[in-house]
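Every protein chain except one is present and positioned as in the full complex.
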Amino acid sequence: MSAILDARTQAQRLLSESSPAAKLGGLAGVLLLGNAAVQEPGLFIDQAIGGLVYGMILVMISLGLALVLGLMGVVNFAHGALFMLGGYFTYAAMASYGIPFWAALLIAPVGVGVVGIVIEVVVLRRLYGKEPIIGLLATFGLTLMIEEAARFVWGASAVQPAKPAFLTGGTDLGVTQVGTYRLFTVAVATVSVAGVYYLITRTDFGLSVRAGVQDGEMTEFVGVNLPLRFTAMFFLGSAIAGLGGALRVVEFGIDPGAAEEFVLLAFVVVVIGGVGSIFGSVVAGLLVGWAQFLIPVVLSALAVITGVSAINVQGISDLIPFLVMIAVLLIRPRGLFGEEGLLE
Amino acid sequence: MTEETTQESVPRLPTRLERYRIPLGLLVLVLALRPVVSSDLLLGYNAIASKMLIMMLFVAGFNLLFGYTGLLSFGHAMFLGFGLYIPAIFVSNGPGLLPAGGGVTFLFGVALAVAGVAAYGYLLGRLIVGMGEIYFALLTLAFSQAIYFIVLRDPAGLTGGSNGLTQGTLPAFVEQTRGEIAIEAFGQSLDWYWAVALVFLVGMLALWQIVRSPFGRSLVAVSENEQLARAMGVNTTRYKIWSVTFSGIFSALAGVLLMIQSSGAAIENLSVFTSGDTVLMAVLGGVNYFFGPVVGAFSWLFVEDFLTGFELWQFPLSELTLVTVDLSDILVYWQFLLGALFVVVVLTAPEEGIWGYLSSVAEWLRTKLTEVIG
Partner (left out) sequence: MSHTDETGTRQRDTGDGLSSSDDERPTIEPTVSPSTAALGVETLTKQFGEVVAVDDLSLGVETGELRAIIGPNGAGKTTLFNCIMGTLDPTAGTVYLSGDDITADAEERRPHLGMARSFQSNQLFADQTVLENIRLVAQTAEQGAFSMDLLRSHHTVGRERAIEIADDVGLQANLGTEATNLPHGEQRRLGIAMALATDPDVLLLDEPTSGMSPGATAETASLIEDIRDERGLTVILIEHDMDVVLSISDRLTVLDRGSIIATGPPDAVQGNQVVQDAYLGGMREEI
């Protein structure tokens, strides 16, 4: 409930700070979406759910990245590698050890969280308070190591475990059939994201870490073991990225390239949402997911209405996250919900 | 020299030999590189030497921005791409009055690539240098990725998409016979290595002049202490923008050479992995030094090629298949170790790298020697 209130005030702030032109742009966007939805309702809903699934995965990765960046000031390039490991661990558990999907969904994130702890203790602890660029470089090196290790163990091409039988079918939504697994992904992602969000913004644990960022000495004085809590925070961020990887591998498989591909997308999400804002990452993740899946539909619908087929640009979807980010940065350099002055 | 008349404690200006240390070093490098790497004891073939020079120029261009200005570009492949693709597109298509495959067409392509990369670098710089170094790293990465996807999707039918450009990209004056490239112009034939060496020398000397000029020293001031530089009256933003621009030009120049070297434009060169390798080479070599990127690119390509070459040598001996498999395992292991080495370098001395290590060893030896002798 409080999270919803939080969202309302944040949205109001954004609305009150946006220019009339931006509001007009928003209205035009709604009209274009409406047009696409009316023309091909089945496809539209299909894509909307696809975008939601993708967006939630992005949120799961971005959350950990935003946490470590916003709270600890370290740009963790290796976060995409943790996501990738989540996928591989799930695959290994299911395909190599015959562990059932449910258990793998639990084991893989914990495994990734443990890898995260090792990274935090061995490398990142040396980086707190240093220039952020050093952190970026060091974690980039870690990414290469993890990627190589994955290539060594699981090979260079994509792997994918078999989907559990009870999630293979489709669910009828009236206008269209949607894969049950996709709905399952959305459900698991929503619950875990909401849980992490609550933990960070509403519990003593989250508050103590955030206070520690403001004034480390004082918080330690009060009797909070900060390094331990930072590590716990890092475990959490890693585990939820790992869970994202676990959810994704079953539907799309995973390959070593996913590490850099997804950390880049997560960065895009964090930048759009605004560095330092956990809420911003959630919104931006969904925004990017939907933009990537719905803009092609909108363009093709617009091409039908106007009769200008050139509008229907092929293969634009990979480009969309970057276009959205560039647009956001041009209009609002600190991102949708970012605080001024961070990382500058 | 007049400076000898000033007080004793004033550091004297470098002597002529010291002043031209870097040009001399570059000359020695160019003369020695091919005989050394192509000797049978090492890599055993020629083509790698010119590839090394090209990558050295590219990474040195990158390091003007990172080492000398303090801006980490995580998307430098995009600048390489301008030099790689624009001349290739020009030569293979022959736009307007320019004939396909013509030498003049190629030169127009190169001119357009340089002008294009300069304009792009300048505008990109204006847009993003003010946002801080982390944003700079991430935004260069994002812009590079955006360009990668545009080239991959090939909306205008120019870039060949995922296949890249492989047919008819070489101008007429480039002769290819059994993998060996030569430049045929004005009735003369010039070996490809020497053609590359010429461009390499011109490019590296230009870079050297930039970093020793008052302009280049201002870049160093920006990278060492931006707040102080600004307080002392340096317009740090404009210096950064021009550093991006120059860095882009040198990288595009390397791209042109790479296009001829590999007879076309391959999309892999635009990928995030190329950009990442650039960062690795520069940091491993030592970003604080002019020769850092040279050493970094050399070591990187040498290790990579030495190991793959090793595997290939074993291949014909089919009875030793097992050995080959073992070697490929070691190769993977090595790249893992390279990543680990990189992490260690970054955590301990991020600006020193191999060159910094070598010079401190040399310094140590020198003091030991003078102790022993003197």
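Quick notes
Chains here go by letter, A and B, matching the order in which they are written, and residues are numbered from 1 within each.
FYI, a contact is a pair of C-beta atoms (placed from the backbone, for glycine too) under 8 Å apart; a residue touches a chain by one contact, two chains touch by 3 or more.
This is a predicted model, so every value here is computed, not measured.
Every visible chain touched by the undisplayed chain in the complete complex is listed here: B.
Remark: the omitted chain is touched by one listed residue; of B:Thr140, B:Thr236 or B:Ser251 this is B:Thr236.
When the whole complex is considered, the residue among B:Ala47, B:Ile89 or B:Ile210 that touches the unshown chain is B:Ile210.
For chain B, the residues touching the chain absent from view are 6-7, 9-11, 13-14, 19, 209-210, 212-218, 220-221, 224-225, 227-236, 238-239, 242, 288.
Throughout what follows, only the chains that are shown with their structure count from here on.
The distance from the centre of chain A to the centre of chain B, with each centre set as the mean of the Cα atoms, comes to 34 Å. Remark: chain B residues 72, 74, 127, 131-135, 137-139, 141-143, 145-146, 149-150, 152-153, 155, 272-273, 276, 279-280, 283, 329, 332-333, 335-336, 338-340, 342-343, 346-347, 350 touch chain A in the complex. On chain A, the positions that touch chain B within their shared complex are 75, 123, 126-127, 131-134, 136-138, 140-145, 148-149, 151-152, 260-261, 264, 267-268, 271, 313-316, 318-319, 322-323, 325-326, 329-330, 333, 343-344.
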